[in-house]
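All protein chains but one are shown in place.
Entry: chain A
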C-alpha cells in the first residue's frame, strides 16, 4: 500500500495572456483562463500508474484560491482518490518559502505518506524550488527532475535529467519526494466514469490557522522578495528581409555563417 500525495497547482492557461496586477504586482488570476498545470497532470498520471500497478491511494494537495477547486476536480476525475485544498485570503502573494511551509504543514496532516510527487516547476512562477524546499522541511530525500520513476518495495528509483548534468540515476528509501519533468509520461484524459466519480470524492479544506501557521508568516507583506515594477515584454524586432534577386541563397548562407550557425 503506497500512499502518494501529488502537489497540484492551478495556473493561467499558457495559451492566454498572462500578466501581473497593477496594484500589488501579483499574478492576475482573474484575467486568464485557469487550468490544472500540465506538469501536474503528468505528476497525477505517474501517481495513478504506481497505484494501478500495486495498491495505494492518491491524494492531491492544492494551495490556491477557491476557484482552484476546478484544478482539483480535474485531478480527481483523472482518478485520484481524495484531495486537500488549502485556501485562505491570507496566502495571497505568498513567496515560495511560505508556500512550501504551508504545503509541508498540510502534508503533515495526512497519515503515513510514502511518496510525494510534484511537477519540477509551475508554468506561471517557474521558480522550480518548491519541491526541494518542501522535501527539506519534511526531512525527505529529494529526487528532482525525474523523467523516469519506479517504486520497488520500499525504495524509489529515479532517472534525473537536467540540461547541465545529463542523466543521473538516483535511489532513495521511502518516504521520499520526487519532482517530474514533462518527459515522464503522457497524462490520461478524464473518462465519463472518472468525471462522475469525482463528484463524490472527499475534498478537505484547510485555512492556514487549521495548519497551525500564523497568518503573519505568509502573504505578500511577509514575502522575502517583492516585485517593484513590471513592464510587458517589448514587441519582437522585425527580422532581416532578404530579397531574392538571384543571390538569395548566398545571402542566407552569409547570414548563417555570421551568426556562427553553420
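A few notes on this one:
Keep in mind that, in the parts below, a residue touches a chain if its C-beta (ideal position, glycine included) is under 8 Å from a C-beta of that chain, and two chains touch if they have at least 3 such contacts; residues count from 1.
Rule of thumb we're sticking to: contacts and distances are computed from a predicted model.
According to UniProt, the chain absent from the figure is "Acyl-CoA dehydrogenase", selected among "ATP-binding cassette domain-containing protein", "Acyl-CoA dehydrogenase", "DNA mismatch repair protein MutL" or "ABC transporter permease".
Although one chain is not drawn, the whole complex shows that of A:167, A:196 or A:227 it is A:196 that touches it. For the chain missing from the display, the contacting residue among A:77, A:123 or A:179 is A:77, taking the whole complex into account. Remark: the residues of chain A touching the chain excluded from display are 73-74, 77, 189-193, 195-196, 199.
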